[in-house]
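Left out: one protein chain. Kept in place: all the others.
So that you can tell them apart, the chains are marked A and B in the order they are listed, and the count of residues begins at 1 in each.
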Amino acid sequence: MNVATSQSEVTGPATPVGSGSHQAKIVVEDFIAFFGAQAVLRNIHLSIYPRQRLAIIGPAGSGKTTLLRSLNRLNDLDDDFRHTGRILLDGGDIYDSSTDVAALRRRVGTVYAVPTPLPWAIYDNIAYGPRLAGVRDRRRLDELVESGLRSAFLWDEVKDRLGEAATNLSGGQQQRLCLARVLALEPEVLLLDEPCSGLDPISTAKIEDALAELKSRYCVVLVTNNTKQAARASDRTAFFLMGELVEVGLTTQVFTNPADGRTGDYITGHFG
Amino acid sequence: MKREKIISVVLAMVAMSGIAGLALITAYIFKEGLPIIVRVGLKDFLLSGDWHPLEGKFGIFSWIVGSLAVTLGAMIIGGLLGLSCAVVLTQFCPRRLVVVLKPAIELLAGIPSVVYGFMGVMILVPWIRQHLGGPGLSVLAAAVVLGIMVLPTVTSISMDALRAVPRSYRDGSIALGATGWQTTHMVILKAAKSGIMASLILGMGRAIGETMAVIMVAGNTLDLPHGILDPVRTLTSNIALEMSYASGDHRKALFATGVVLFVIIMILNSIALAVSSKRARKAGVR
Partner (left out) sequence: MRLSPAITQRLVVAFLWLLTAITIAILAFIIGHVLAHGLPYVTWDFLSRSPEKMGREGGVFPIIVGTLAVTGLAVLIAAPVGVVTAVYLTEYTRKGRLTAVIRFGADCLAGIPSIIFGLFGFAFFVIALGLGLSVLSGALTLALMALPTIIRTSEEAIRAVPWSFREVSYGLGSTRWQMVTHVVLRSALPGITTGIVLSLGRCISETAAVMLTAGSALRMPSLLGSCRTLALHFYTLSREGISMNMAYATAAVLIVAILAIDLTAYWIMRRFITKMS
């Protein structure tokens, strides 16, 4: 693992680990998540800051994805899901009964592990989110589609065939399409759930490049199985194990000098 | 959020229209038919063969016997053909052929019942008259025609049941050296037993309920049949034949016949539902 390069990638403001919540974009407070009777996340405290990329690493079944899906209430789709604790977005509890869930999901967008283009034209895929939000003006939609595709580094490859079926794109292009689709909503937070797990190295590099660009505008949370990717493409890293947050800190620090022995074991490949 | 709630309530109300229709059907059939059953007495209504509407005598025993005889025959023919098709199509047929044969059998379900009846009259009835004797219009003719008509029901539902048997069962049996047929009848048919039962029961419901084709080939005599070559009248054909001119108590008695038919069908449907939900529960545990 090349820790030196990852160190050089850390930019942006100083990152006060575990400091006051007033400057954090998202604050997770004493969050416990259950599926049925089983607790899959236990007493999570975590702050996520704007204009930063947070990587969430950990072995399969450690609760990474559950946390990610809790951040925009996608877990609500599962009848068995229960939670306690709070998740604050800009200070407001997203699980409050007055929350407009659809609006929340527009502010906190998700890219899934498996590229899932809807079986429509490329244009319609990207314009779907804005249309849901009530954007009807054709010129405005065109703008959003173009800017989304540009930010996802896909514009040049598809600009001449926006009317073609999105399902005809390659796997890597499909995943960037999914990224563009979320970006067209102009969200505040971007959640990515192992977005490169099914992709080849070149496609992965393109997505990582896009993320590096995007962090200047968004708060990015990246769940990944790939510790190298976490080292390369994040500013802070959180390590999860069996539903608990073991440690969180600057990526450089977590990878070079982890506070917890288990983190070191995981990163060096002793388990997981 | 409030809009979503309203949509959900509206959808629920529309979704209830099926059950509302069922309730209305039940209510109206019973409302029209029950009084006459009460007046004649359930026992006399069901067990007397005396049907003289103009003299106020309403006994439907002959039609019940007719329906049962015809249905039994139909189940022997339709069950045998239908199950054979299901077994062949799921176990012994190359995929490319299934793609052609399955829609063909489904098409059999789409042919109007009057066409079946007509074919019966034109082809089957003369054949029976010449080769087996009797008037031709008979229990046998009705059974054959109905058998062909219920075959697609039996085939399609038992095909679903046979397909639901896990592939590992078959592979396991073949691995033990069983032949294809040994595997089919010892392992697969056994595993799909309840689904096949359900298909036969639903097919039986179809046969009892069929009207137009039976009218055309059964002969519709008022007498009780004594053999399979005798003409016969069923519950359904009696309703359809006399509805056009019946009035007053006579019409009510036809609705009462409908009540009996309705109850028989509901019992059959409930058995089929119970059998297949038992299967679903078993599959769920697995």
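Keep this in mind: a residue touches a chain if its C-beta (ideal position, glycine included) is under 8 Å from a C-beta of that chain, and two chains touch if they have at least 3 such contacts.
A quick note: this is a predicted structure, and the numbers were derived from the prediction, not measured.
Colleague: Among B:V125, B:L146, B:A218 or B:L268, exactly one should touch the missing chain; which is it?
Modeller: B:L268
Colleague: Of A:A37, A:A60, A:L77 or A:I202, which one is in contact with the hidden chain?
Modeller: A:L77
Colleague: Looking beyond the chains shown, say which of B:I19, B:L54 or B:A175 touches the absent one.
Modeller: Result: among the candidates, B:I19 touches the missing chain.
Colleague: List the residues of chain A that touch the chain left out of this view.
Modeller: 72, 74, 77, 79, 102-106, 109-110, 112, 114, 116, 118-119, 128-129, 132-133, 178, 181-182, 185
Colleague: Suppose we count only contacts with the excluded chain; which residues of chain B make the list?
Modeller: Chain B touches the missing chain through residues 3-4, 7-8, 11-12, 14-22, 24-25, 28-29, 31-32, 80-81, 84-85, 87-89, 92, 101, 103-108, 110-119, 121-123, 148, 151, 178-182, 202, 205-206, 208-212, 215-216, 236, 239-240, 243, 254-255, 258, 261-262, 265-266, 268-269, 272-273.
As a working rule, only the chains that are shown with their structure count from here on.
Colleague: Centroid of chain A to centroid of chain B, CA atoms only: how many Å?
Modeller: Comparing mean C-alpha positions, chain B is 57 Å from chain A.
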